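Right, I'll just put the structure down here and ask away after.
Every protein chain except one is present and positioned as in the full complex.
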Amino acid sequence: MSVRNGRQFISIPGPTTVPDEVLAAMHRPPIDIRTGELVEITDGLLQDLRNLCQTTGFPNIYIANGHGAWEAALSNVLSRDDKVLVLESGSFAAGWGQAGATIGLDVEVLPGSYQKAVDPAAVEARLKADVSKDIKAVLVVQVDTASSVVNDIPAIRKAIDNAGHDALFMVDTIASLGTMPYKMDDWGVDVTVAACQKGLMMSPGLSFTISNRKAKEKHTHANLRTAYWDWTARDGEEHYHKYAGTPPVHHLFGLQKAFEMINDEKLENVILRHHLLASATRAAVSKWCEGGVLSFNIPDPSQRSNSVTTVLVNDEKALNEILNYCDEKCGVVVGIGIAALSGKALRIAHMGHINAPMLLGTLGAIEMSLQALNIPHGKGGVQAAIEYLAQNVSV
Amino acid sequence: MSVRNGRQFISIPGPTTVPDEVLAAMHRPPIDIRTGELVEITDGLLQDLRNLCQTTGFPNIYIANGHGAWEAALSNVLSRDDKVLVLESGSFAAGWGQAGATIGLDVEVLPGSYQKAVDPAAVEARLKADVSKDIKAVLVVQVDTASSVVNDIPAIRKAIDNAGHDALFMVDTIASLGTMPYKMDDWGVDVTVAACQKGLMMSPGLSFTISNRKAKEKHTHANLRTAYWDWTARDGEEHYHKYAGTPPVHHLFGLQKAFEMINDEKLENVILRHHLLASATRAAVSKWCEGGVLSFNIPDPSQRSNSVTTVLVNDEKALNEILNYCDEKCGVVVGIGIAALSGKALRIAHMGHINAPMLLGTLGAIEMSLQALNIPHGKGGVQAAIEYLAQNVSV
Amino acid sequence: MSVRNGRQFISIPGPTTVPDEVLAAMHRPPIDIRTGELVEITDGLLQDLRNLCQTTGFPNIYIANGHGAWEAALSNVLSRDDKVLVLESGSFAAGWGQAGATIGLDVEVLPGSYQKAVDPAAVEARLKADVSKDIKAVLVVQVDTASSVVNDIPAIRKAIDNAGHDALFMVDTIASLGTMPYKMDDWGVDVTVAACQKGLMMSPGLSFTISNRKAKEKHTHANLRTAYWDWTARDGEEHYHKYAGTPPVHHLFGLQKAFEMINDEKLENVILRHHLLASATRAAVSKWCEGGVLSFNIPDPSQRSNSVTTVLVNDEKALNEILNYCDEKCGVVVGIGIAALSGKALRIAHMGHINAPMLLGTLGAIEMSLQALNIPHGKGGVQAAIEYLAQNVSV
Partner (left out) sequence: MSVRNGRQFISIPGPTTVPDEVLAAMHRPPIDIRTGELVEITDGLLQDLRNLCQTTGFPNIYIANGHGAWEAALSNVLSRDDKVLVLESGSFAAGWGQAGATIGLDVEVLPGSYQKAVDPAAVEARLKADVSKDIKAVLVVQVDTASSVVNDIPAIRKAIDNAGHDALFMVDTIASLGTMPYKMDDWGVDVTVAACQKGLMMSPGLSFTISNRKAKEKHTHANLRTAYWDWTARDGEEHYHKYAGTPPVHHLFGLQKAFEMINDEKLENVILRHHLLASATRAAVSKWCEGGVLSFNIPDPSQRSNSVTTVLVNDEKALNEILNYCDEKCGVVVGIGIAALSGKALRIAHMGHINAPMLLGTLGAIEMSLQALNIPHGKGGVQAAIEYLAQNVSV
């Protein structure tokens, strides 16, 4: 017996739900890749990326996932044995650092925690200690998809400035872009890394770097550059140069539509929608936590992201039962804990193409599972989410 | 400010949500219509229709909506000035009767109510009174989409039998098929009328009649038959005869996929899913009714259908505000009251391609609206639905 | 061994190739059927139909194939036992007449031939003989899909006028609309019948009637009207009245896109394209006919349609081999002869979404088959088509 047959709900933190409009935009025959419409699409996308990051910088579109963009970002601005400082706050900054190590960087991790955001004071202190300016770049994620923490990017910028350090400031926005404010120029970010399959609502397969003038200047001296990732090569005259070869035709069709949807809604409204839905999620989870089995991975409410909520479950058997129940009985795929939280948490993604009924349906399935499985929890989680939204979505 | 941008939820009682798989099945080039695959598809669909109605009877597929099938059913078995008895229980049996009047039938309505099911005793009494056997057919709907009542088809059959009457028993299952049991042969139905856009999850544009031997025999004498609807013409040798002309290629592709999904889930499970989701809906609505503004259109719980729930709202301004809020703030299109209930009710459809999170999301949006608009209601409607499902969907 | 695997070519006279854009337009979730976008789509389509037929008349959109529209047209303007005169020139006018007979009309066929167009002089003579004005309507097809003849509609109008007869002039344009000029108002047509799956490039399932004031006036007295087809009922206030029930949501999406494509190309260019491709087809077929096995079904070149070319093959075994070879070896589905030409002809459709390479590919496959099967034919058919096009498609 199940009540799962209907549209599957996917609440994993990437790929997120791809809008029907985007899938439809991808469903057309290939077109010429050298002239005409596709060239215009590329130009439009580059401007859309700038607008999204609030920058006048230089965007690149890679056929790659986010891990590819990590490598692209580092190889374009750094040289062998350069030291980079990785600011830990979960799993992904560390992963970026490990990728850097494989291409020949000297990676130092500023120790952090899965349970809290990067401490700007610690950054400042470490950079002040780097009197010889060995550190060439500081790497951080805005949101860590594993821990669900959000880091305070302007505060970290300030820490770098306070230390009087000129390292490049490189920010991975893969799990945050389109879900919360990001102001590359105002915040003094030198290189932004992004990808398409979370807040941007696209089928995975594209990732992005955006660089400012300072990064471009560093690029001219970088010796880790390779043909596939190289910004300069991608500045070539021909359209295919922008993709170092055959362009990803259908993904460009899809991304164009996704940006059209974001632009139609307006970025500030998109971000507000994420804030409201994330807050509603937290209202529900707070209730559930009263039972003592579930708890927020990020104790400090101000450090919880608008993209995803990582919920610790202190009983692995119960955790697996919840995930199975949601999937098999209700048709809802809830995200699992990964890396250090593997087997210890579930993750509720609330980013991208998501609205109130999608979120309430997802939360409803989870609450069904808690109740059906007799897992101690505060009742009325969904009720709390409904109340939060009703109070905050103005008539 | 809105939290509507995500997948639109459509909770109107037809067309219902079309599964992505069905839309995808319709997205292919046309094929030859005289031989090969399409002929096999038709044969398969005819058998699927038989299985769905639990009959060994004779199905026909019309390019038409349900109103077309009404005309098809009547014109194939009746002659000018034949009397038919229409059993009222909302809007649709009456509509069927009106269609019959336009083609030359003598239509008598057995008066009923929008608030309750057909009374089998009244049917029996009326038929007993028809000593001259003037009544050639008895027309009824299993579920009335306007009132959301469900009629007891076997009980009505019994009433006919008790009256010793041989009128044809014709049942419109447009709003019920695939959502609750329907046993054409066991229940002694002579002609079934159905359509594709509700429980069958298809894009509107196809409707069906299924007849048994008795109806086929009557058919041979009927003088209202016309080329487009005629069963005999549609029994012709060529494939196109089955559609009285060019077959509806893409709709056949889609319907094939819809039946594949029903068969994969198994009909009994499909029906059980509808029962559970309808019951959960009623649990929520019951709560809301405590506020005195909302009430069930069908007072008798045993007469509420598993397809749709009609909810009276005793304040037209509030009703419109609810509908607007759900749509504009939440992305949920809730059904409006129609016919006698226009401006007096909303309708929550829970049929076809629907699962727990879709329903809970829809109910959540409605509850948000009640709260945001300060419409008196019992709180915890969604909570009640969740509890019902958690208790009844076995682990 | 085959060279068939690629896009299947479908050269049957309906359904024709559905543009990818149209299929894509149909691939989206259903929307509300009572207000908003769908209502606007309907309004736009009704105007598009008027423009296409060059009329200020009254269009209706039916969920039905062309045979349904036949019944709709007749039942809306005629009464039981009215006499109609059917102008034979192949299979379809006769079919329309037979449909009329089933609904109670007195059908007289003006004998014609599968090999030539209706003779206006014969029409005039017959109508002049009808001194008592018993004939209430004259029925003709503009193009007969079976014979591939084109009738001269203005000349027939003139014949009616010359006879001083006031019968309704009813024209079936199912196989001609969008492929050649059709001027309903200028030509004095009272009722036009059309369908979507040929020149209009749509998936089958919609058909149309368009009436002028004279027809509308006759409508008020017609006693064959039935609920499903009735123009007056379809003029009701609610959007669903226009479809006598649930609207065919996805077909409306598709038809909207098809009209958008026609409007983008401009109707006069669409018609010119058909003229060029039909002429090229005839250039190829003329060559092939030199072998003595193939011949045009319509001897008079001026009576050959721009939609389809019926080619007689005086050897049924050879005919079947050609059809099989084209399909199995080349992936081209060529139309078969139907009705009186069953087993005697093939039909090459050149209407709707078709361009030079699609036509040349189709003709190429047929010429391959003639050669591979050693069927006597003049060589260079495709070459002749290429030459015709090169000379007539201005640089």
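To keep things simple, chains are lettered A, B and C as they appear, and every chain counts its residues starting from 1.
FYI, contacts are C-beta pairs under 8 Å (C-beta built on N, C-alpha and C of every residue); 3 or more make two chains touch, one makes a residue touch a chain.
Worth saying up front: this structure is predicted, and the values here are computed from it rather than measured.
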Touching residue (missing chain; options A:Val3, A:Val249 or A:Val382): A:Val249
Which residue of C:Leu276, C:Ile298, C:Leu319 or C:Ala345 touches the chain not shown here: C:Leu276
Hidden partner chain, touching residue among C:Thr35, C:Asn263 or C:Asn355: C:Asn355
Residues belonging to chain B that touch the chain removed from view: 20-21, 24, 27-29
Touch list for chain C against the chain that is not drawn: 1-7, 9, 17, 19-20, 27, 261, 265, 269-270, 272-273, 276-277, 321, 325, 329-332, 353-362, 364-365, 367-369, 371-373, 379-380, 382-383, 385-387, 389-391, 393-395
Missing-partner contacts on chain A, residue numbers: 7-8, 10, 12, 14-18, 23-24, 26-34, 63-68, 70-71, 98-99, 102-103, 195, 197, 203-205, 225-228, 230, 243-251, 333, 336
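Quick note on the criterion: only the chains that are shown with their structure count from here on.
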Chain at maximum distance from chain B, centres defined as averaged CA atoms: A
Type of chain A:chain B copy interface by residue overlap (half), same or different: same
CA centroid of chain B to CA centroid of chain C, Å: 35
Chain centre separation in whole Å, for chain C relative to chain A (CA means): 55
Rounded Å distance, chain A centre to chain B centre (Cα mean): 45
Multi-chain contact sites of chain A, meaning residues that touch two or more partners: 20, 27
